[in-house]
Structures are given as structure tokens and as C-alpha cells.
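Shown here: the complex without one of its protein chains, the others still in place.
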Amino acid sequence: MNREEILPRLQTELGAKLLRWHVKSPKRLFVEVAPEHIVEVARLLYDGLGARFQIASGIDLLEAMEILYHWAFDASDCLLTVRVRLDRTRPEIDSLTPVLKAAEWIEREMWELLGINFRNHPGLAHLLLKEDWPEGQYPLRRDYKKAEYPKPADAHD
Amino acid sequence: MTTDYLHWLAQVLVFPGLLFTASAGLVTSWIDRKVTARVQMRVGPPFLQPWYDFLKLLIKETIVPAGGAKWLFLSAPLLGLGAVTLASTIIWRSQLAPHQGFVGDVIVLLYLLTMPAVGTVLGAFSSRNPLASLGGSREMKLVMGYELPFVLAVLVPVIRAKSLRLGDILAVEPSALAASGVIALLVSVFCIQAKLTQVPFDLPEAETELTGGAYIEYSGVPLALFKLTKAMMLFTLPVFLVALFGGGMGLQQGWAGLAAGIAKYLGIVIVLTLIRNTAPRVRIDQAVKFFWGPLTVAAAVAVGLALGGW
Partner (left out) sequence: MGLALQILTRSLNVFHMAGSACNNCDIEILDALTPKYDLERFGLVLVGSIRHADVILLSGVFNKKSALRAKLVYEQAPKPVVVVAIGGCACSGLMFKDSYNWDQPVGRYIPIDAYIPGCPPKPEAMIAGIVKLLTKLRSA
């Protein structure tokens, strides 16, 4: 899969579902799709184009919540980033875990830190935060206020 | 009769038994650490360091892990300590008075010198810790690996002296002067390295990998006894090799003989230390293949040569 073939292939397969694209440099490609089609895009990239899922990153922009899925084409040395924008009041998206086992933990992390609900995820449990972290508190949201924790009973000062 | 028993008890506990072997073992471990430091171009610990380490462990708390077998956990170190004390006593008695040994004491020594490894295995499995079980199972496999070539190598001086008594082996010409003896000595140096669980065969106690391995749950007095056993083995095993292959520590030949004996003993200790400093750790399957493959073949060749008279 040459670098020049990736974007035309995506345009043919996805058609109108490919909302925007931007070629930043020969090695770096950015596309945007709607959240409903993310599983189809993942299947296309993984099975059809032979890309490797690297990581996903989520961020709370005040107008929306954005997830970037980073895919690598190792043979042609190029990176593709797929962007989706979610409604900030009720952020929800289909989970990629049924298609890619590799997405399981990063989706757990995005859920516990940003509050994005991943439908059909096999088990959304805490990954980095304490097991008894209070419900509904998502630290990486812009409107998160750090709660005061009481000093432990056997503190040493 | 009572004086005989008291005499025997003094021999086991003081000289050449527990106190003498323990002190000599701690000095030998200092030599090992100093040579290691010099090879790594640094200064190294002071002379009394092994004594400080031992005494410090005696003042620490002894913690027994919950759910483990408490009596086995606390008594496993005593097995190795007792065995190496008796082995050292027998070896030195044979050198001080060769005609007073008994036929078959070489076989008894071979058995006694496997007991420290058995003690480690028992201690590891009574710790109720998965890393300790890994260390213990590796120690078991290692013992099964090196015992075969070691016994074959020990067979060479026995064949040359035509006797199973250590005193008779000391009386004949040293085996290291013959071709079969040289091969057997090289084989047994590798087996000694594994008996002491030193690099490249220190899998049971792999520090960076198993974080302490077989000894992970040990603390305080039992750990002090384990470390003391290892130091005593570091002293006893080279002396055993010198007695089997080099004609003994030269106690019957005056001061010159004793100096030559000490030089041979130090030579083996320094070879063990240099191997320890220059080799990486091997995996358990590589170690067992090494012992059952090239070393066993070499030891069998040595036995064949000894039977043929070379």
C-alpha cells in the first residue's frame, strides 16, 4: 500500500462518510468521520488496508469531545489519524474492542478519565485510577474540580 | 567413651567443623567480593564486611509468611548448615589423619553436599510465594542437571586410587597430573559453580528477575543461616576439589605443603569468581542441556581414560 494510494482508496470506499481530510505531509494524513461509522472504518483499515492500530487519544474541547484514532502503515512508513467528534453532553461511541482486542484498555482509560461511554465494550473498569474512585467524577474534563480527600486516620504528622 | 564423644563434638563444632568452616567461609566470600570489585575497577568492601552482614541479619526481625508451613520454613536452613558442617569435618579429618577415614566417605560427601540445595528447595516451597516456587523448581532442575557430570568426574580419582576412601585418594599421585584428571577437574569446576548457584547458573536466586527467587520471603536468622551455608559451601567445595584432584591441602608436608595447598585452593576460588564476573546468566533449559550434553560427554571420556590408565 503506497502512501499515495491510501487517501484515494479511503475516498472510494467511504464516499460521503469521509467528512474531511488533510494531507499534512507525505507521511502524515488526517481524516474525519462521523462517530456512527467508526467500526466500519476500523474494519476497512484493519482488514482491507492492512494498517496497525497504534493508540487512541481523547480530549475535552469545550465545544465537543474529540477522539483521535492513530493508525500506522508500517510498510509504507506513514501515519493516519481518524478524528471523531462527540456530543459533549452525552459522549457515546461504539467500542472497537469487538473488532480489535488492542483497543480494550485505551477505551477503559478514555472512559474513566473523560467519561466517554463505549457501547458493546466487554468490561469498562478502572485502569489507572483507584478502584473506589467516586462515580461520575471524570478528572480530565474541563469542568472537573478536585475533591478534598480526608487525611488518613494513621497519618504520621 | 564420653571423652571420645566430647572430642568428636568439639571437632564438629569448633575445628574443623562449624566455627572454623564458618570463619574460613566468610573470609572466602570476602575474597570473592574483593576480586569482583577489582575486576570492576572499584575498591570493594572492607575485610570485616561478611561478618557485619551476618551479624546484621541476626538482629533483624524474622517474619514467617502466613499460610506457609512454619516449622519447615524455619528449619530448612538448618538442613544445609548441618550437612555442610559435617562434610567439612569429614574432609578435614581425612586430611589431618588419612588412615582414620572410612571406606565410602566419598559417597557420603557427595550426598552431604547436595543437602544445601535440598534445603533451599524445601525453604522455597514452604514460602507460599509464586516467585519462590519458581526459584525452587529451577533449583531442583539444576540439581538434576549437574549431579550427573559431577558424580562421573568424582569417579576419576576414585578409579585412579582404586578406593572409595578419601584418605587413599590423598595418598596416591594427584589426579590433576593425568589427562583424565584434567578433564574431570574442568568438568567439576563448572558443576561447583552450579552447586553454589553462582552466575552463570544463579537462576534460583536471580536477583533482577525473580527478586530474590528461592529466598524471597526469608529474613532475619533463617536468612543469615542460608547465607552462612552458602559461604561455607564456597569454602568446602574448592577444598574438596583440591583433595580429590590436587593431592590435598598439604597438611602432611609441613609449611611449604600447606602454602602450596592454599595456593591451589585460592586458584580455584579465583577461577570461580572470574567466571562469575564475566558470564551472563543462562536459562534453565540451556543450563540443563549444557550439563547433560557437553559436560557429561567430557566426564564420560575422562572416566574412560581413567579406566584405561591415562
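We call the chains A and B, going by the order they appear; numbering starts again at 1 in every chain.
We take it that a contact is a pair of C-beta atoms (placed from the backbone, for glycine too) under 8 Å apart; a residue touches a chain by one contact, two chains touch by 3 or more.
Quick caveat, the model's predicted, so the values are computed rather than measured.
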Contact residue for the chain not shown (choose from B:68, B:82 or B:220): B:220
Touching residue (missing chain; options B:6, B:55 or B:103): B:55
Residues belonging to chain B that touch the chain removed from view: 33, 37, 40-46, 49, 52-53, 55-56, 59-63, 207-208, 210-212, 215-220, 223
Absent-chain interface as seen on chain A, which is shown: 128-130, 139, 144, 146, 149, 151-152, 155-157
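Just so we're on the same page, only the chains that are shown with their structure count from here on.
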Chain centre separation (chain A, chain B; CA means) in Å: 59
